[in-house]
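So that we are looking at the same thing, I have put the structure below in structure tokens.
One protein chain omitted, others in place.
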Amino acid sequence: MESTLILIQCKDNIGLVTSISHVLSSHNLNIITMREFVDELSSLFFARIECRGFVQDNQLLAIELKNSLPENAIITINPSKKKKIAILVTKEYHCLGDTLMRHSFNTLGGEIQCVIGNHETLRSITERFSLPFHYISHENKDKKAFENELLAILALYKPDYIILAKFMRILSPNFISNYAGKIINIHHSFLPAFVGANPYQQAFNRGVKIIGATAHFVTSDLDEGPIITQQITHVNHNFNASQMRIAGREVEKAVLSKAIALVLEDRVFITGNKTIVFE
Amino acid sequence: MESTLILIQCKDNIGLVTSISHVLSSHNLNIITMREFVDELSSLFFARIECRGFVQDNQLLAIELKNSLPENAIITINPSKKKKIAILVTKEYHCLGDTLMRHSFNTLGGEIQCVIGNHETLRSITERFSLPFHYISHENKDKKAFENELLAILALYKPDYIILAKFMRILSPNFISNYAGKIINIHHSFLPAFVGANPYQQAFNRGVKIIGATAHFVTSDLDEGPIITQQITHVNHNFNASQMRIAGREVEKAVLSKAIALVLEDRVFITGNKTIVFE
Amino acid sequence: MESTLILIQCKDNIGLVTSISHVLSSHNLNIITMREFVDELSSLFFARIECRGFVQDNQLLAIELKNSLPENAIITINPSKKKKIAILVTKEYHCLGDTLMRHSFNTLGGEIQCVIGNHETLRSITERFSLPFHYISHENKDKKAFENELLAILALYKPDYIILAKFMRILSPNFISNYAGKIINIHHSFLPAFVGANPYQQAFNRGVKIIGATAHFVTSDLDEGPIITQQITHVNHNFNASQMRIAGREVEKAVLSKAIALVLEDRVFITGNKTIVFE
Partner (left out) sequence: MESTLILIQCKDNIGLVTSISHVLSSHNLNIITMREFVDELSSLFFARIECRGFVQDNQLLAIELKNSLPENAIITINPSKKKKIAILVTKEYHCLGDTLMRHSFNTLGGEIQCVIGNHETLRSITERFSLPFHYISHENKDKKAFENELLAILALYKPDYIILAKFMRILSPNFISNYAGKIINIHHSFLPAFVGANPYQQAFNRGVKIIGATAHFVTSDLDEGPIITQQITHVNHNFNASQMRIAGREVEKAVLSKAIALVLEDRVFITGNKTIVFE
């Protein structure tokens, strides 16, 4: 039987669930799973509703929901199941490789349009999967020029999401503002984290017994965007910095793949500098 | 501000959420969090609803909800926050000790009425916490006689839940039927599990790399009741059977304590031989 | 500086470490890490010794070690760092894909020689990585004929290890005896486990809250060979059998990849029906 997914984000108010479910009933939509959350700090209401039933007239349903909800409600009915993705990389293969493999077997839940690298290293693996690879060097140009080249390529594809799969350049607030809430990064650490270069060396120096990785949306505040998901792995005194890096890669790969799945299944909402994840 | 907790269990149907939220609105109850689940196998609907607002007339609300729901709906409004608990033990202290300690600092979420042991071993720790300990030996009597003594003591306390905190006697279906869905056991293994005596010795013999524990409701089918929660810990070739047992105790303690918290916060529903846990 | 890896397996005895370290010193080998274990049941001693220093004469060192150890000691000096691997598959891509990707970037720690499938499904992904794929159907022939074809292909490659990467045929004791202690399987469950077909359906039916996977050596006793490593993931009532299968695949992939790494780095010894893993 047909199913319908509805996403709602609006100011909190008394009777929201009643209002929403009333409209859905009148369209013969039966709620199977309703996940909702009120962020008390921002007084915002978020809902992800799976219904059984077929929507005859999306626009009419959207208008009726809008009329029954507080002003400026954001309503999405049946978001695309094939979101378009651009991947930015540098040299490390593990996150890209895993994403390409899932894509190749139709288990990624999205459509990779292209891979863009600031090095040529990962052209070969990308092309093995018959996907376009664009090489845009950051060398011999200022950041603005580099980012303009990136933006020009991205403009050709109009991706829904940009995945930074170990892309080792810091993007400017200006770049990010073009894809606000649409850029997903994998950070090689917990947050809070060792600040600055070579976190695995720092983790080694500190003698930690756990290392982790964090997938987050990118905001203008470097590594400070809303966290989507985090994972960890245990290490011990036998690990040198390089072995911590190897162990860390497994976590990075797993956590990015989990974050991509959550986002592409429309399970993640952004509220302020946090996420709501209806897992 | 006052808050109200409502639990509902009924046959699935179109428009249930609308019906429920409509009734709640009319009582000026604003839904803060609604967790619901439809078990497709049994066609049953389960909901746990936290509202902001004060119920003037519990009975009226219950009747109005009942009238708006399918026949035989089970509705609970503001279940007791101080559920009464009896604990059955044998000789091992770790699960009992943790539960007594939490109780002593009012973080258990329930009221321990008594501890019943088929050995005297744990009298001392129980009495240190100023709680009654009843010794009921299983020796020199048949199971029926033993269980009748247990039931007689329990009848004095009328507990909401019975916790088997490493109680090493198998209870008969007859005993269990007196407290259906109200007995929580900790099983020293995953389920499926090594069958029979001394599972840690069996785990050692098999050379497993993970051991675990399972908290579950007790049904007449031994160790086969609805699972509430499970946890694991890693072991390796350095562990002998006795060290596996020690490691296992930590897991048993943690998993039982988690299960008790979930049940006492009314987060667990039973459907057939499974649980729904609104964590 | 040069480093030397030495593996020893022999009957336990007083003074083994003295004897071994004495011989190593006389060859100017400085022990960096020595991991050893005595299996008390079998009275066997196992050691994995990393030394700094270069062995001038492997054969001489081996003889001197042998002379200083109990009869029938098994001594390996600098085992190959490029072990040869054949992979057997059926239709599921996730374990194979991950292994191919690591191999492609030289992080597998071994040399994949070929992939053999009893279906054609995974030919394409194998050939993308420029590796030979052999299709050997099991249809219209008895098991013996099927296995003879497998053995004939394998004989061409003489692999050090055979990886069953979701190979869904049961191998006969006769087949296994050709590669005793050299076949690694990934089992879609803990051990002990739901027995028989469709374990994820069984896990769903049982309402478990944790699912896991086990990498083990294959012996003639199906799914009962020495366990190398196990991992788990948490599930809940929202998972249907199919979603458990998807979650399970991530665990299967991770656990197989971990097992391969451990075996290829010569960290795993087999003793009876168990493993010793010097992680």
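Chains: A, B and C, in written order; residue numbering restarts at 1 for each.
The rule is short, and it goes like this: a residue touches a chain if its C-beta (ideal position, glycine included) is under 8 Å from a C-beta of that chain, and two chains touch if they have at least 3 such contacts.
Small disclaimer: the values here were computed from a predicted structure and weren't measured.
Residue-level contact of chain A with the missing chain is found at 37, 39, 190-194, 206-210, 212, 226-232, 236-238, 240, 273-277, 279. The set of chain B residues touching the chain not shown comprises 33, 93-94, 97-98, 101, 104-105, 107, 125, 128-129, 238, 246, 250, 254, 257.
Within chain C, the residues in touch with the undisplayed chain are 14-18, 21-22, 24-25, 28, 30-38.
Note that in this section only the chains that are shown with their structure count from here on.
If you tally contacting C-beta pairs for each pair of chains, B-C comes out on top.
Residues touching across the chain A and chain B pair largely coincide in numbering: over half of the numbers involved belong to both copies. Per-chain CA centroids place chain A at a distance of 37 Å from chain B. Counting only residues that touch two or more partner chains, chain C has 238.
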